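Data block below; observations after.
In this view, the complex is presented without one of its protein chains, the others remaining in place.
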Amino acid sequence: MDLLTAVFVAPFLDMAGSPVFLAEVVIVGVLTGVMYSLVALGFVLIFKASGVFNFAQGVMVLFAALTLVGLMERGVPVWLAILMTILVMIGLAFAIERFMLRHLVNQEPIILFMATIGLAFVLEGVGETLWGSNVKALDVGIPNASFEVGGILLNEFDLFAAASCAVLVAVLAVFFHYTTIGRALRAVADDHQAALSVGIPLKTIWVIVWSVAGFVGLVAGIMWGARSGVQFSLSLIALKALPVLILGGFTSVPGAIVGGLIIGVGEKIAEIYWGPLLGGAIENWFAYMLALVFLVFRPQGLFGERIIERV
Amino acid sequence: MKLRNLTLSLVGLSLVGAAAGAAGSLVTTAAFAQAEQFFPMLVYRTGPYAPSGIPVANGFRDYYTLINERDGGINGVKITFEECETKYNTKLGVECYEKLKNKGPTGATLVNPFSTGITYQLIPKAPVDEVPILSMGYGRTAAADGRVFEWIFNFPATYWSQASAFVRYVAQQEGGEANLKGKKIAHVYHNSAYGKEANATLEVLAKKYGFELTLLAVDHPGQEQKSTWLQVRRLKPDWIFMSGWGVMNQVAVKEAAAINYPMDHFVGNWWSGSDADVIPAGDGSIGYKSTAFHGAGTGWPVHQDIIKYVYGGDEAKAKENNIGEVLYNRTIVNAMFGVEAVRTAQGKFGNKPLTGKQVRWGLENLNITKARLKELGMEGFMKPLKVTCRDHETGGSVIIQQWDGKKWSFSSDWIPPISEVVRPMIEEAAAAYAKENNITPRSC
Amino acid sequence: MIYREAGQFKTTYTADQAVFPIVQDRWFIAAVAFLALGVPFVANEYWLQVVLIPFLLFSLAAIGLNLLTGYTGQLSLGTGGFMAVGGYMTYKITTAFPDLNILVVFAAAGLISAGAGLVFGLPSLRIKGFYLAVATLASQFFLGWLFNRVGWFYNYSSSGTITAPPREILGIMVTGPEATAEVRYYVALAIVTVMAVAAKNLVRGRIGRSWMAIRDMDVAAEIIGIRPFRTKLLAFSISSFYCGVAGAMLVFLWLGSAETEAFDIVVSFDVLFMIIIGGLGSILGSFLGAAFIVLVPVLLTNAPQLFGLTMAIDLQKHIEVVLFGSLIIFFLIVEPNGLARLWQITKEKLRLWPFPY
Partner (left out) sequence: MISNKHIGEVLLKLEDISLSFGGVQALSNVSFEVREHEILGIIGPNGAGKSSMLNVINGFYHPDEGRITYKGTTRKDMRPHEAARQGIARTFQNIALFKGMTTLDNIMTGRNTKMRRNFLWQALYLGPARKEEMEHREAAERIIDFLEIEAIRKTPVGRLPYGLQKRVELGRALTAEPDLLLLDEPMAGMNLEEKEDMCRFILDVNDEFGTTIALIEHDMGVVMDISDRVVVLDYGRKIADGSPDEVRTNQDVIDAYLGVPHDIPPDTPPDDTPHANPQP
């Protein structure tokens, strides 16, 4: 009985007891979720356009951030460094298409998935060889002060990150809906054959989509890197993005955003109100469990394309 | 099909390579000259903990080089060493150990695993392979009981002593043990074997002194700690103790600053108090404290010698190689212990390359006096110590250092642990280990 | 002319369904067995400890995952978690019942891990493909957390690390620090051989056929009378049994002690690599893949020394990582069906050799 109370009653009483704190938990959850979405977006873009589950996305985040920091350490001004990093990521997309994807056309999805893990190793090694393994502070001038509004503590940096994520999503939406390339990408996402038959070369599409994913990786790298310093661990945030991905659906940009928010808020609430009961540090697996339970009811994720079985 | 043929031949080649490798590893041991003492180095210059691993590795390398360059070796016996990359991964650690344990004319002198996980792996192997292990301030706390853990040394302090010294420090700051009652203390820890070490001690002490203890686990790697610090914000603990490692430290310091937690009440353990942990947080980290058992910076003669003999006077180059950083200095201490143990053992066995078994004797009879520290150029850098057969920890006092935004400096006196609580816990844990593994403790 | 089946006639279905229907194959197997048994006489401890024992236990884990992913088509990233169940339960049982034969303990721990597999296989009824793969990560993270968190599993030791206590079979020490690498190698070899044969038997019989039917086309499989849910769950539990025993071997025959970090997600990925590089849906492939993933890094680590090169250790490690990743991509490009397929092609060529057609 005590256990039941502890699990089903006490946490809610706790929430009701201090609504301001609950609000703060939710806000922090939302802001963290946005940061997850940022990483999940990169996965979605590539999966949507080419059906590749790109496990190297996390390392691409690291690689972009390393390149940026590396350039800045050598005295390149921020804006130029960002520009150069974007160029590097586009170059990377070309290289990936040329040396990897081109040779894996029509392979099973799992083979492509594995190849991207191989790619992750390569990028990790190359990145660290070029820029070293030491932790590097990344300062692109984002403010980092905290202020209180009605008892809720907010951090300028977190707000800035959320805002830039919103801008990024808006830019992507415009890109997909109002540019020729974007429309082509959507066509490919809908039907590879049809897209090819109207003369959109798959290779070009791949380069573009990996470049865009690289750019998204750079934004994620700046945000996460500014928070915790740029170093190898940055690549591990991919693992935080995966539950977001299954919850939102592999193919949906809005899914990645909404999924990120649900996971962010869900895991924070779970950790704070139920975590102490279970001994803490439950948020990692809780995110996956949340996604899993959700999947059982909707196997294709929140906004994923429906799977129809026929005979 | 051509590609296929290519692959086939590649597979063939790699098999040949494997055979060659097998042959190679069988014959490499003979290549060393005779008057050399071999120190294996398990390091991690890559992977998630590389930022900590790099100064550690450089410290070892520079001290061994210093001994060779300045003194011509240990009483004429040159030091040789080889690095092996572990990525802070226990499996690779074991691989490195196996690879290096028989190198050199007399095998590995001693092993410094520099990872609690790897130490745990090697503890059972040490007596069998007769390679002593010096897990300086990490690893298995119970190894402080030399009767059970003949081959393992963890001086000058253990996690448990450290945690109790922290509590003593808090008591001092609060104006006496009586004032601990009702205080709120949080332990933010890396959710691993290492991070959990302090929990039991803190729990016992919480009961003894009546303070309220909250344990907050942070999962590897610790990039995202928002919920931990939300909990801190709600709890408003009077003191926070942290057992962190790697990126977790940097994020924690940053988050603590972001919630405006009073940094001088936030104390890291000695693995949460290096330069890389505080620099990324900028001014927010000013006032942050950590425990230590040696000084930071380059203000001792030993550092001047390193700049002179290892870097040829090039101070900038030495700085680039982390000289004076907390973790660099820690390995200077660690390397010194190893060298002095060999020197001690040479006193008994003669000035020649020694086996692990002989070095073990040296470690157990190590006596670093104040005078000896002065000779080594480390006076005031650390506390003198004396190892005994029974006590492989030697006292366990720690000192608190504080970050002022530019450098670490001592902000307290040496604080002894609460031995009457910790020592019985250690002996009990050692006895349990002995029972589980059919070990008969030595009597001493 | 060496590898030919001309002149070998099979007169019974039993003979036709033997694992190695061709005489030369049986000779080959005899040679492998001879090598496997003889290897401790030539290899030093480094090779036993760093290459051969991990090769064996990872082969077993790879067989386990191959049954699930290669044969039944259920992509799983939870291998590390199920191996952890095996490792921790072996520790728990053997410390609670020190007199129980350690092999029995391995089997019991395997059964418990089969149970865990069963539970975490439940979502597979609804979830497929990459969604399932990511969902299995839930088991990976949850089990890792559980064994880290709940003191009961590690007998409330302060650090949560489990250590293999000394246990003997027939008076010979097989686990714990006193057990020699040779003995541990032979024990591992025996376990892996028996379980590999059992796995081969499973996949060539009814169970294997229903697994493959589910993999190739689950709807059609159901229509010819295969119960998808039961079949998938059986695959999950048998697979986890194999992984569990492999996890027990990891702690007791290889590392000697472990914390949950020894079973982290990297292990899951490594095992997945093994079956893909080795060949999905092939028992032999599981061995080849394990050999590749275990051996290549060791070779790469030792290569510079072999050729007398000296380079900074971090640079060397970086190059090693890059080479490892490139090799994986290279293999996937050249032979996406894995090493087992290469082996098969070689055999087919040999059959025809020296006449190409």
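To keep things simple, chains are lettered A, B and C as they appear, and every chain counts its residues starting from 1.
One rule holds in what follows: a contact is a pair of C-beta atoms (placed from the backbone, for glycine too) under 8 Å apart; a residue touches a chain by one contact, two chains touch by 3 or more.
Bear in mind that the values here come from a model prediction, so they are computed numbers and not experimental data.
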Query raised in the report: Among C:A221, C:I276 or C:A340, which residue is in contact with the omitted chain in the full complex?
Result: C:A221
Requested in this report: Could you tell which one of C:I22, C:M212 or C:L284 touches the chain left off the display?
Outcome: C:M212
Requested in this report: Quickly run down the residues of chain C that touch the omitted chain.
Outcome: 12-14, 17, 198-199, 201-202, 204-207, 209-210, 212-213, 215-228, 234, 238, 281
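Note that only the chains that are shown with their structure count from here on.
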Query raised in the report: Just curious, how far off is chain C from chain B if you go by their C-alpha centres, in Å?
Result: 35
Query raised in the report: Between chain A and chain C, what is the separation of their C-alpha centroids in Å?
Result: 32
Report task. Note the residues in chain C that touch 2 or more other chains, in rising order. Result -> 145, 314, 318, 321, 333
Report task. Could you list which residues of chain A touch at least two other chains? Result -> 128, 133, 279, 281, 284
Query raised in the report: What residues of chain C sit close enough to touch chain B in their complex?
Result: 42-47, 49-50, 54, 95, 145, 148, 157-161, 163-166, 176-178, 255-262, 295-296, 298-299, 301-303, 305-306, 312-314, 316-318, 321, 331, 333-335, 339, 342, 345-346
Report summary line: In their shared complex, chain A is touched by residues of chain B numbered 45-48, 50-51, 54, 191, 215-219, 221-224, 226-227, 230-231, 233-234, 246-247, 250-251, 254, 258-260, 276, 279-280, 282, 284
Query raised in the report: Mind pulling up the chain C residues that touch chain A in the complex?
Result: 75, 123, 126-131, 134-135, 137-138, 141-142, 144-145, 149-150, 219-220, 223, 265, 269, 272-273, 276, 280, 314-315, 318-322, 324-329, 332-333, 336
